[in-house]
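Removed from the display is one protein chain of the complex; every other protein chain stays in position.
Right, chain A next:
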Amino acid sequence: MMYLGKVYVSYKPSVFDPQGDVIKTSLHQLNFQGVESVTQGKYFEIKLVATNLTEATANLVKMAEELLINPNTETYQYAIDEIEVL
């Protein structure tokens, strides 16, 4: 089976994200005065083959924790669905 995993990586709230801060300043300059905070993260789309959803999910979690994030500063969320192979 083919699966599509989507992994969203973001900084832990305790970690300062200077890019987010600069983007926030720019948004204020564009008159979006209501912007309270901006955090820039990372988004990955991973297509993978697995025998079932449980195995695909376990693999995706392992990938996220072994490479995609640095647990010192980052956390992640994910979604995974079976996709059709054309």
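The criterion applied here is as follows: contacts are C-beta pairs under 8 Å (C-beta built on N, C-alpha and C of every residue); 3 or more make two chains touch, one makes a residue touch a chain; residues count from 1.
Rule of thumb we're sticking to: contacts and distances are computed from a predicted model.
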The chain not rendered here carries, per UniProt and among "Cytochrome c oxidase subunit IV", "Heme exporter protein C", "Phosphate transport system permease protein PstA" or "Phosphoribosylformylglycinamidine synthase subunit PurQ", the name "Phosphoribosylformylglycinamidine synthase subunit PurQ"
Touch criterion as defined above, residue of A:Val15, A:Leu53 or A:Ile83 at the omitted chain = A:Val15
Kindly state which of the options A:Gln33, A:Thr54 or A:Asn72 is in contact with the chain not pictured.
-> A:Asn72
Can you name the residues of chain A that touch the chain not displayed here?
-> 14-16, 18-19, 22, 67-68, 70, 72-73
